[in-house]
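Structure first, commentary second.
A single protein chain has been omitted; all remaining protein chains appear in their positions.
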Amino acid sequence: MSAPKKVVLAYSGGLDTSIILKWLQSEYGCEVVTFTADLGQGEELEPARKKAELLGIRPENIYIEDVREEFVRDFVFPMFRANALYEGLYLLGTSIARPLISKRLVEIAAETGADAVAHGATGKGNDQVRFELSAYALNPEIKVIAPWREWDLTSRTRLIEYAEENQVPVPKDKRGEAPFSVDANLLHTSSEGKVLEDPAQEAPDYVYQRTVDPEKAPDTPEYIEIGFEKGDAVSLNGEALSPATMLTRLNEIGGKHGVGRLDLVEGRYVGMKSRGIYETPGGTVLLAAHRGIESITLDRGAAHLKDEMMPRYAELIYNGYWFSPEREMLQALIDKSQEHVSGTVRVKLYKGSAAVVGRWSEASLYSEQHVTFEEDAGAYDQKDAAGFIKINALRLRLIAMRDRRLKG
Amino acid sequence: MSAPKKVVLAYSGGLDTSIILKWLQSEYGCEVVTFTADLGQGEELEPARKKAELLGIRPENIYIEDVREEFVRDFVFPMFRANALYEGLYLLGTSIARPLISKRLVEIAAETGADAVAHGATGKGNDQVRFELSAYALNPEIKVIAPWREWDLTSRTRLIEYAEENQVPVPKDKRGEAPFSVDANLLHTSSEGKVLEDPAQEAPDYVYQRTVDPEKAPDTPEYIEIGFEKGDAVSLNGEALSPATMLTRLNEIGGKHGVGRLDLVEGRYVGMKSRGIYETPGGTVLLAAHRGIESITLDRGAAHLKDEMMPRYAELIYNGYWFSPEREMLQALIDKSQEHVSGTVRVKLYKGSAAVVGRWSEASLYSEQHVTFEEDAGAYDQKDAAGFIKINALRLRLIAMRDRRLKG
Amino acid sequence: MSAPKKVVLAYSGGLDTSIILKWLQSEYGCEVVTFTADLGQGEELEPARKKAELLGIRPENIYIEDVREEFVRDFVFPMFRANALYEGLYLLGTSIARPLISKRLVEIAAETGADAVAHGATGKGNDQVRFELSAYALNPEIKVIAPWREWDLTSRTRLIEYAEENQVPVPKDKRGEAPFSVDANLLHTSSEGKVLEDPAQEAPDYVYQRTVDPEKAPDTPEYIEIGFEKGDAVSLNGEALSPATMLTRLNEIGGKHGVGRLDLVEGRYVGMKSRGIYETPGGTVLLAAHRGIESITLDRGAAHLKDEMMPRYAELIYNGYWFSPEREMLQALIDKSQEHVSGTVRVKLYKGSAAVVGRWSEASLYSEQHVTFEEDAGAYDQKDAAGFIKINALRLRLIAMRDRRLKG
Partner (left out) sequence: MSAPKKVVLAYSGGLDTSIILKWLQSEYGCEVVTFTADLGQGEELEPARKKAELLGIRPENIYIEDVREEFVRDFVFPMFRANALYEGLYLLGTSIARPLISKRLVEIAAETGADAVAHGATGKGNDQVRFELSAYALNPEIKVIAPWREWDLTSRTRLIEYAEENQVPVPKDKRGEAPFSVDANLLHTSSEGKVLEDPAQEAPDYVYQRTVDPEKAPDTPEYIEIGFEKGDAVSLNGEALSPATMLTRLNEIGGKHGVGRLDLVEGRYVGMKSRGIYETPGGTVLLAAHRGIESITLDRGAAHLKDEMMPRYAELIYNGYWFSPEREMLQALIDKSQEHVSGTVRVKLYKGSAAVVGRWSEASLYSEQHVTFEEDAGAYDQKDAAGFIKINALRLRLIAMRDRRLKG
């Protein structure tokens, strides 16, 4: 790879990406463009602008954007149509944010004539893979710079030294080591590393940042009603909401009731296992509600096919293949199924759990007439079941006859 | 089908199967053998003996058996190795009990020279399918009698009349209609029908029989430790327990904390959707714990393959194909994966939720050395990740180049 | 089911469906509408009109249609996009024709105010299932009459008697039993039954009707070039052809070279195994060619996902679920993959085989620069492969370390 001339950096405004910014300038002597996105991580963005300016970035090279609606509408919601869970439990909060960031990095590179993008993910994690696969899929000629894999600033001490030697301001609270590492966006907050590295030990209380401890959550359950259209949540308690607003509200409500905590050991794409604490309050509510509305509007054949495809779909997103033909093929399959996934779900929130307690829809496939224990007025002829069973049993009976014959 | 001469009936001792017993005698003039199993449904079995005797069954034709250990060891535990959930949520408590009953019916038929078996499942449900597919798979020549599909006792009134006309004692509380229908065994209690038939309405409190209302559960969390060997739970808080005892204890503990309630609309194999309320306290704890021990002992490749197979496996059990070659093939795959799924999981129970908070094992694949944020002493070379990504990106880049070329 | 008043019958004009026609009139006293379709079975349709008139059908109730283009365009081609093979070998020639017939039956029923449809498939085969599932999926209230499951004309003798008693003309050559049964359409000819019922015996020569015996095929290979657009064949040797014309030509060429014979024992949906002789000359060429063009235009990720879905897709079509949400979901997935499956394939036909020997496309993903043994000018850095392997090996090494530790 020839040296980059102009680099678009995914820039948070924090110490680490500020050091990267400086390092890119000095290591490659290249122009740096910063991209700071509001994905709902809950931090002010304007300080990032000031910091970038302070580090010598020209104003026209500072991109600060609120991408929350795009994030939820084009990434989170399509993923939730699939009921995606990685390894049965993880709602993919970090994974799903990376492709959007890469997409904007590559687009800004095209706008600004940059030939490279850079990110602050380490060489041991999944995020480097997600950032880079997305970038390459969108621009096959782009250069990708991953400073954590290149430089020798491999300890906190060395990093702070470098910052001080290079006039990167070091906030007091960043001098020591953080007891764990955090990633946050509108969908979730994840924590990992350091104090969490022994998977036998319960995560300490102070790790949780976004959800109330279920023991401290309200003693009275709260009921909410979520309206869906074509598989996406569109209203809360009767009020129409935009995608990002919807997720924001569900986060508030879910978080208040301690919903969405997960302590998980997962298999990383780069091969080792890691332990993470995830808080996904709104997403957890949304998943339950989406399964609830599907339960009455989705036919068994469609629902089971989706369920069988789901682990693969989740794995693709986890591994960073959002922009791949196979993810898009699966998305086409999933989206096709959602045409009638519309209606309303009633969810009960209480001390850590979100339970579906009611669901109704104009597009419901539930037929009380067919299922009832009462007279069904001829809707269903129980005698048909005898033939159904007999024919389904035939192959099993032929096996049993064969086995008898062989033993006999 | 020629008329049966001797029938083994799955007999609970309740009113409905007593009427069936009588009906078999009068309709077919055949000898009836009763089989009453203790699957952990929580009812005395000896009254069933008395009732059978009263209805004219000869003592040697009355089979009463405690099959709880066999049930958990040979059916429930193998299924839990797969983390089986039907339609993402249902733990298959009813489905998994049916094959065992059919197996014993067919075995008793062989022992007693009976040519038929009979059950009390209706023509609208899944249980008839499960009973009969299992029976045919185990004895291809067996006759199966399903009175609910044959007789004309299609209303409660007619049924009671028939009972009275035929000297079947009718307990007072069975004269009216039950507000819902119940099935129970050591794994779960399910309730459905009548008051539960409107899926928009929250299930009334009185439906729940086996779990405390989470709001009334203890205000203090309880921690338990479950030990696993080769995928099966073998000890609780350090005490070795037999399979059935293990599940019994987990039911007590889970039930006390309101764990394992589920309100679900599901797609029946016979085509319509139905709504059920399931209570699976011990099973819910067990599933969480099993996933917990797998999370550190099962490789990603093995775990993901299992996850992809799970919906199919669950569907097979739900649909009644326990005794089918494809279920056995999947079981071979699953069991192969469990060789090292041994260790201990710490679970926190609190007001309806069961959360894994710690897990450890001699067979753990978790390597703190590989995952640590600290120096890893060369365990992992971050530069390898660059090549890993580059090679994985190549096909995506070739697609992007093609797409550019076509557009250009 | 109440008695039908007006029935649309899938009518071939042959003896069997003529008897059905008569039987419907006399059994149900209902008006009969006949539908005779040209699916490329190679028979004149006008005789069917005369015969229907003779049997008392009013002219406005006689529907005769050439549906070959619709058949290939909307059924055969979408299926070939999936490279569908049932049980690894069968090209689904009969299965794919049934949904189209049912669709027209149901549409004609709507047009003519009929309340029922009828078909001539027997109760042992798959076709009854295919006809009826399609009919019910398109009109949930339609009545379906399957005379072969209802009447008592269970031997050839009884059938001929019935015909003679009811003024149905019996051609001389239909008095005896045919040595096997045939189904044909533009995609294939299938033969089964009677002389073919012993799967140990080679099928006699006279069974084959559409393909030359490879031993008698030309001694010189023939090369053809098939052009594809978005997964569908659109040109032959440079000449643009409509779907049905394309398949007709491929049948001629394939048949001449003895391509497309298959002797198969397959598992029927209704439970038993049956043996069929299939001749699918054009389809066999088309499948090879389609795989050929996919091999250079379809990414590995997309291609493998398709391959994994294929058996399920083929099973759905074989079992009669063309008009099901899950087939449509899979079709969406497959169609999504075909966007760039365009280009040309060169096929060599010789004495029973059709081999792809060349393929090229503007949308090709094949990159000589990347794959070459020669200098590749930096297109591919071999050192990346080391990292790729190291990272992929990590989880396997962690397993091996664990296993050593446990053994040690």
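Letters A, B and C mark the chains as written, and numbering starts fresh at 1 in each.
Heads up, the rule we're going with is that a contact is a pair of C-beta atoms (placed from the backbone, for glycine too) under 8 Å apart; a residue touches a chain by one contact, two chains touch by 3 or more.
These numbers were taken from a predicted model, which means no experiment stands behind them.
Checked against the hidden chain, the listed residues C:Leu89, C:Ala110 or C:Leu406 yield one contact partner: C:Leu89. Note on the undisplayed chain: of the listed residues C:Arg58, C:Arg175 or C:Arg397, the one touching it is C:Arg397.
Considering the full assembly, B:Ala302 is the residue among B:Ala302, B:Ile317, B:Ala354 or B:Ala385 that touches the omitted chain.
If you put the hidden chain back, the residue from B:Tyr321, B:Tyr350 or B:Tyr380 that touches it is B:Tyr321.
For chain B, the residues touching the absent chain in the complete assembly are 267, 270-273, 299, 301-302, 304-306, 312, 321, 324-326, 328-330, 332-337, 391-395, 398. In the full complex, chain C makes contact with the omitted chain through residues 83, 87-89, 122-124, 128-129, 132-133, 136-140, 146, 148-149, 154-155, 181, 193-194, 197-203, 214-215, 219, 221, 261, 263-268, 270-275, 291, 295-296, 299-300, 303-304, 307-308, 310-312, 315, 323-325, 346, 348, 350-353, 355-360, 365-368, 370-373, 375, 380, 382-383, 385-386, 388-389, 392-393, 396-401, 404. Residues 299-301, 340, 362-365, 367, 370, 380-381, 383-388, 390-392, 394-396, 398-399, 401-402, 405-406 of chain A touch the missing chain (whole complex, contact as defined above).
Here is the rule we use: only the chains that are shown with their structure count from here on.
Centroids built from CA atoms put chain B at 31 Å from chain A. Per-chain Cα centroids separate chain B from chain C by 39 Å. Multi-chain contact residues of chain C (touching two or more other chains) are listed as 299, 301, 391-392, 394-395, 398.
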